[in-house]
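Only a part of the assembly is drawn; its chains keep their places, and the rest are absent.
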């Protein structure tokens, strides 16, 4: 997958190359995933209105993939570039503004340009294609923590994810988060979040020992999402506090291969899938686009203060949830094909 | 870098391609890094004795790099393959044995074959070359937690890292860990750990917006180390609990570019270095090679119990510390060259 | 560069990633190169009318490159898909129809789908961007042979390339080719051609010893153009008939580095540029889209005969000339950056 596009350009998109041929694919199959990520759907997300309609420009014939590059395009419609005139000359602290300028000597400051989370729309579109390549896998992503407030694992019910605007599997937590997020929004502040993603049905064997380790590729894919600062597989940082016998995943003979008594490993050992669910957790920072003035400097190096008006998500982790699922799908689709390349006969 | 080799083969190594020419390089410059990772140096690491002598087979002329591939080889000397006969027919729970067999249909069970942490010796050797490519950067790695026992950040002194066998920057913690690790060793158990790595001197601008994001490449590099289950940049998972104004890194004009009042971002914003120290934390699980018997199955699918005799590290995170530093060096050397390719004039 | 698009889809395009920042770039700078390749400009090329207007969808800001992916799109306007209904069920001999079906099990038969030479419009657009990355290099491409009729090297004058519809540097040959190509066109036949491309100003040192050899990358780039069947550097196949002393390129001290008394090597030795002009020759086959019926089979495996009506180039080598120049520019731009990555200080 190659993505392109800025927040305030005419369009953005992705080119998906190497997709297997003969898969049924139409815009209708991609749109629901974009809709899940789409802004402006509740007061808990940015009020920018984007229909995020995807167009397939190549790679299909009679609604089937042909095996050639699939070009996906989403037009930008609701840009308000004037919102950004104020930050053209100063760096938003915690944002990528300064780093872009340091690297390139110029930047498209409108909406963050390439560093905007709008780029993730292209990933979600590409991820929808990837899901079709791995029909044997069921991917679910959900928010397990907003700010300091985590869900209760005992109360977790994945069937309720769609019942609230937070992709939250714990209806009590979802209730609490309404106030939490709404207050942050009113304060012009922002909140971090932790998103968990589970992929069931990944066959034992996908992955690789050193290069293209399944966990390393997931780490790269997830850390590459805007605002992500941490990635864990299985018990993750929690595993550091365990002893070997607590962390082992005992095996027993089962009907279809081994059965495991635990899944501390998160479905991956030595870079290769074990056949258990692949479990990954991703930390989103609170966005730096806040109304509170923060010390900063201008492009010329003078002291100033910056507050970001524009329209922003009070908690980017929420709309990041479909992005996490999309990245999981993209990594797994690659690994299905890599495994088939080396190990099918 | 391409590595090759198994725990119990004749040798292992790495090929480093693309190294800039004219850099002074001899075996003496690589050896100290291998010595830091070398087993058998204290009772807190595996008792396998390996001199880990590196040989440079190509890519230098009169002790300078020529710009052509540098082949590094380390011979294995102290294999005891018979230790592993017992596990040839059964899978060690939590280890990669089952996943390898599921993928390839066969595996080199001696010492874990390719999944052995001995492969990381090749990375350390390659990392030593990478450090020479980035003389402007100073990399330090140290253990901040073993099992449940974390260092005291107030007592942290990086100058003391070399004074104890744990790469620990807190001498009180180092004292406590002696007992902690020794007991685990005597019990035939194992402990997890968290390693932190800081790179100072990384210029603002290294990295990239979407592909080759500096944080995504670090995440991949670190998660690809044996036994690693989590990676954080800057505040990482802690950032998820912060509000935007707490997480901002305010800027002020300084002598040489901006000065930052905090480094929650860990030196990376939008995939690009900000000029602050790059900070990364890595979670190592406790190894699955323990003496406690754990339920498992044989290759034929029968129920059994497995305990791993052999010689093992009670806490792989300790010897993982130089590996973390090496991966940091390799990623940064790549990014220095990538940045120069696109943005120098 | 990643290209996408089919002959009869809504559009085609290219994504150019890694372009240096700060380069002036607007659609006006790309369009002339597309115009040179554009169909329907004389009776010697296909009569399909395509304006081939390029749109820049991302990667620039205020008409300068930002360093982020540049998305280029060209809309298709003059598709006549019904022309192809006849060949939906049978394979055109010499065309890629059968190979596509064998690979993918389905194909977009309209205009050859992805195998259409229309894909090369995207390369030409990308090549126009690449030229801006290497202002020190001057690239010229021209036809040196059509069918059996080669130019006279003594009469060659590169200034006359633009004076005839064949990119021919020999005005006498251009005169003869008018009849030659026109007759082939009237016969519903087609002709092969040889295109030569010279890049002056390539600094000694671009290229690499084994991987990313400059000549290997040029060979790949040129052989990847539709209808190309052969690539030569310098004397090419002619060098096979020479003795070592005839093939040597003697050197003498010059004002700015060495001066060479000959350029049998075509400016490349050991995969690395010598500072002499890089010279490359490319053989185009006659297209298989001809009116003469040829034995073939249907998708069901029955014997049939196929003649390709549609609108076709009597000699694809002519319009292939700007494509050859574009590929040269793309390869050299990559190598400028690769060299800078490894060898600048």
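So that you can tell them apart, the chains are marked A, B and C in the order they are listed, and the count of residues begins at 1 in each.
The rule we apply is simple: a residue touches a chain if its C-beta (ideal position, glycine included) is under 8 Å from a C-beta of that chain, and two chains touch if they have at least 3 such contacts.
Predicted model, so just to flag it, every value in this text is computed and none were measured.
Taken as a whole, the complex in this structure file is built from 4 copies of one protein sequence, with 3 shown in place.
Note that in this section only the chains that are shown with their structure count from here on.
Farthest from subunit B in terms of Cα centroid separation is C. For the pair subunit B and subunit C, the distance between C-alpha centroids works out to 46 Å. Mean C-alpha positions place subunit A and subunit C at a centre distance of 39 Å. Within subunit B, contacts with two or more other chains are made by residues 209-211, 343. Those residues of subunit B that touch subunit C in the complex are listed here as 17-21, 67-69, 209-211, 337-338, 340-345. Across the complex, subunit C is touched by residues 2-6, 9-13, 15, 17, 21-22, 55, 57-59, 61, 64, 66-71, 73, 103-108, 113-114 of subunit A. Across the complex, subunit B is touched by residues 2-3, 91, 93-96, 98-100, 102-105, 114-115, 119, 145, 147-148, 184, 189-194, 203-207, 209-211, 213, 215-224, 226, 228-237, 239-253, 257-258, 261, 264-266, 268-275, 283-290, 292, 294-297, 301-303, 317, 339, 343 of subunit A.
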